[in-house]
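The complex appears here without one of its protein chains, the remainder shown in place.
Coming up: subunit A.
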Amino acid sequence: MTQRIKPQGEALRLVSVRKVYGTEDNPVTALANVSLSLSAGTFTAVMGPSGSGKSTLLQCAAGLDRPTEGRVYVDGTEMTGGSEAELTKFRRKRIGFVFQQFNLLPTLTVLQNVLLPLKLAGRRANPDAAVDILRRVGLGDRLGHRPAELSGGQQQRVAIARALVTSPKLIFGDEPTGALDTRSAREVLTLLQETVRFYGRTVVLVTHDPVAASYADSVLFLADGHLVGHLADPTAEAVAERLTRLGDEVAARRAMSGV
């Protein structure tokens, strides 16, 4: 872990991404024309009040959902909306996920869970590499355990190891500390930081916790489906203050338009 990898280029680019839910008569715009670019080796948090479109942004950028309009490029390749199978294959080469609810498979052991993405991709699953990653997240002695036998923090560290095992360019975290106590949350966030610093990955973290966001290099703020701000080298206090102001503004705007 001594050598830092200097990554080059752009890891994620969104061009005029729009996402509209609902029926034709009653459309709900979750994302309105969002464009952004994240260079490789950065750690970015996406924040916003509830209903701001954070989750939609993550799902569209990660290929879990298809945008209504606009383009998404991951590691320089455009994500073309084909079948779910095509999207899955696109994702598993380039993107890793860490979710709030861990989403580990209960029937598999820790090691099997981490090896699964490789097996699914039809790659030769090398247990040594997976064991190595598990050791680095501090679970070298838990390889044969099942998720139910681990604490929440340990489960989330398994999920991080699983996200790292395919060496993806991009890792998305969807409230990864939402179900954890403060201490475990800190460990998980530090691990995410390390994946950026030492493995040269690009991490995008969706959260509403200012403390979690403060671990990122920069924070993007989202409100009503628009990108409304940017904060570099964030502190928890600055993020919290910005978020409160944003919430008030949105509430005022909604009250004005009678929504």
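The rule is short, and it goes like this: a contact is a pair of C-beta atoms (placed from the backbone, for glycine too) under 8 Å apart; a residue touches a chain by one contact, two chains touch by 3 or more; residues count from 1.
Heads up, the rule we're going with is that contacts and distances are computed from a predicted model.
**Student:** Looking at what's absent rather than what's present, what does UniProt name the missing chain, "Alkylhydroperoxidase domain protein", "Putative ABC transport system permease protein", "Formate dehydrogenase subunit gamma" or "PadR family transcriptional regulator"?
**Tutor:** The missing chain's protein name, per its UniProt entry, is "Putative ABC transport system permease protein".
**Student:** One chain isn't shown here. Among A:K54, A:R91 or A:R201, which residue touches it?
**Tutor:** Checking each option in A:K54, A:R91 or A:R201, the one touching the absent chain turns out to be A:R91.
**Student:** Which one, A:Y73, A:F99 or A:F198, makes contact with the chain that was left out?
**Tutor:** Considering all chains, including the one not shown, the answer is A:F99.
**Student:** What is the set of subunit A residues that contact the non-displayed chain in the whole complex?
**Tutor:** Its contact residues with the unshown chain are 59, 64-65, 84-85, 88-89, 91-92, 97, 99, 101, 103-108, 112, 116-117, 119-122, 148, 162, 166.
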